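Every protein chain except one is present and positioned as in the full complex.
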Amino acid sequence: MPNFLPLLITGLMNGAIYALVALGFVLIYKATDVINFAQGELLLVGVYVTFALVAETGFPLRPWPWPLAIAAALAVAVGLGVLIERLVLRPLIGEPIISVIMVTIGLSQLLRAIVAAFFGTSQRAFPPIFPSHVIELFGTRITADRLWALGIAGLLLLLLSLFFRFSTTGIAMRAAADDQQAALSMGISIKRVFAIAWSIAAVVATIGGLLVANNNGGINTSLGNIGLLVFPVVILGGLDSIPGAIIGGIIIGMIESFSAGYLNVKLGLEGLESVLPYVLLIIILMIRPYGLFGREIIERV
Amino acid sequence: MQSGVFHTTYGKDMALQQSSWQKWRLGLVLAALLIFPFVADNSQLYLANTIAIAAIGAIGLNILVGFTGQISLGQGAFLGVGAYASALFTGRLFELFGGTGGTPFLVSILLAALFTALVGTLFGLPSLRLKGLYLAIATLAAQQIIIWIITHTPKLTGGESFSLRPTLLFGLNMNQNGDFRFYWLLIPIAILVTLAATNLFRTRVGRSFVAVRDRDIAAEVMGINLFRTKLLAFAVSSFFVGLAGALLAHYRLVISPDRFEIGTSISFLAMIIIGGMGSIAGSIYGAAFITLLPALIESLGRQVSNIYPNIDTMLPYIQQGAFGLVIILFLIFEPEGLAKVWHNIKNYFNLWPFSY
Partner (left out) sequence: MQRLSRWILITMIVGVLAACGAETPASGGAAGDIKVGAIFDLTGATSDVGVPYANGVKAYVEWINGKGGINGRKIDLISQDYAYKVENAERLYSQYVSQDKVVAIIGWGTGDTEALRQKIATDKLPFMSASLSEQLTNVAEAPYNFVVGVNYSDQMRIALQYILEQKSNATGIKVAFLYNDSPFGKSPESALDTIAAASGMETLKVAMPRGATDLTAQIQQVQAFAPDYVVVQNTAGPASLALKNAATVGLKTQFVMLNFAANEILVNTAGPAAEGAIGIIPYAPPAADVAAVKDINEYLAGKGQGSISDNDKGLVFSQGWATMAVMTEGIKRAAAKGTVTGETIRVELEGLQNFDTGGITAPITFGASDHQGAVATKIYQVKGGTWTAISDVVEVKK
């Protein structure tokens, strides 16, 4: 098997970023039972705010240093998360699932239009955040910024796991996800939990987006499409499992890289890697509907 | 004076048109439909035809989502299955095997609709184990897989685009002056579909769909076979969607995969959300609304361009944003859609002078 190790590492790197974006879905779903089709657009907003502060001409005090710009973008993300929860999702509590799905789809169209109206849709060069010199790792050449991305994704995933396990807020969020009424009667503010979940999801999306933008070197509004790519990830891992999102992300990353590396040419099916995750998704849904780590819901009448 | 509608016989209660007003209204609408093609120009006819096709598709989707409670994000791809299937049946399939013939148009659209029903049932299989969100994502996967297959089998689907032969109906070339001729085909089919769907929910099968939506476990306890009912809903829904796709293909004569991407699925969902889920009439209102929305915004833009000359550069973004905004606003303020709005307006007059 030629190229095995390089493909493995490539899969791991991409998988970590998928995991990060998928984490946003899982967080929102876990705490609020909402599946967020606008996750890609939350990412888009975060990335473009950072971009505007660092590179956009005509913006006051340009250019902002990276840490300051990213901090500002994360603050915007928190605000956006709270705003969306308050204005859009709260009125829909108790509505059927299709309404909730559609409202986030509507939101994604709206956010994308707003970003496009401000920044245009042309491809913009994204200045590098991390040094990108090439280093050799187990005989495979990768750039330093990809290692940074892997490290940051790993750290973030670890922090969030710890947050849910040990912090009071994290435990309150898990309680709210488990049973909203019971949580309410224990004095947990569901509104606060929801707002926090959306904020964290927006923050995580922004960081994930910055890592992708840094890797690509350029951004345009179709960056938001990444939101769709992570559905196989969350289904594979289970919609409500953080470790599931991580492992699901890495598995999908590997599948893409190995199918691109081996299967395409062998089977004569070019471009197989873009559909294989979805085929896998259907198979998993048939065999293990709640994913590898998802919690099975038992319904009682 | 009576305030409200009161029935004195069962027959009256079950009638599709419950009051003489409704019969009058129906007559007026039919008359308007008959006169319209003689006063409208081609672009208005095009809009009417597009609305008719969209309405057939939206009714199909509404049967699945609004009446049976099974979410589908794969509507665009099923539309594509119908379009490509009919295009193949009318010619290409025969050419592939060295023949020159083709199935007659009307047979071909029916075959295509049946084929789509089959594909829909296949992708509906996960619904037996899945509900809600998980099913939504499974249909999203169906969308991606079908489009991938269409773009990666150029021998069958022509790759970039697929040109159909002109549509012949009883020896008449339908595509010559197509906007006018297709109007006379599409409107009656849309009316037939509306009637069929309306009557479907007066039958045992239709009512079992609704029972599954309202509470599937309770429905099962009452003796409804969940397995059969859910698959049947997928089949019936996909049949209508496939029919819409086939008609679209023959109306436009050139089809390409771009037309059936996820954006189309979202447009169809928006139609039934805005029109009213679980309402046949709502599907038609929604189809009209979503089809006309960009045109409405454009003409509003033209109106105000004298006052705000910069509106031209912002118009595309306004159009894109408005689509999302309308969905959000309807879901928050009028989740039952335009059908409910119309209902409220009717009630206002029905209950007058005691309306509130």
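Residue numbering begins at 1 within each chain, and the chains themselves are lettered A and B in the order written.
Note that in this section contacts are C-beta pairs under 8 Å (C-beta built on N, C-alpha and C of every residue); 3 or more make two chains touch, one makes a residue touch a chain.
Predicted, not measured: the structure shown is a model, and the values here were computed from it.
*Asks:* Check each of A:I226, A:A245 or A:L281 against the chain that is not shown and name the one that touches it.
*Replies:* For the chain that is not drawn, the touching residue is A:I226.
*Asks:* For the chain left off this view, which of B:L47, B:L156 or B:V205 is in contact with it?
*Replies:* The one listed residue touching the chain not shown is B:L47.
*Asks:* Would you write out the residues of chain B that touch the absent chain, in ascending order?
*Replies:* 41-44, 46-47, 50, 151, 154, 159-161, 163, 175-176, 179, 252-259, 263-264, 292, 294-296, 298-300, 302-303, 305-306, 315-317, 319-320, 333-334, 338, 340-341, 344-345, 347-348, 355
*Asks:* Under the stated touch rule, tell me which residues of chain A contact the chain that is not displayed.
*Replies:* Touching the missing chain: residues 2-3, 6-7, 10-11, 13-14, 17, 113, 116, 120-125, 134, 141-143, 212, 215-218, 220-222, 225-226, 229, 256-258, 260-261, 264-265, 270-271, 273-274.
Everything that follows uses one rule, which is that only the chains that are shown with their structure count from here on.
*Asks:* Where on chain A is chain B touching in the complex?
*Replies:* Listed in rising order, the residues of chain A that touch chain B are 29, 35, 88, 91-92, 95-99, 101-103, 105-114, 116-117, 228, 231-232, 234-235, 239, 269-271, 274-275, 278-279, 281-282, 285-286, 289-290, 299, 301.
*Asks:* Quick one: which bits of chain B touch chain A in the complex? Just the residue numbers, please.
*Replies:* Residues in contact with chain A: 65, 69, 71, 125-126, 129-130, 132-134, 136-138, 140-142, 144-145, 148, 152, 215, 217-218, 221, 262, 266, 269-270, 273, 277, 314, 317-318, 320-321, 323-328, 331-332, 335.
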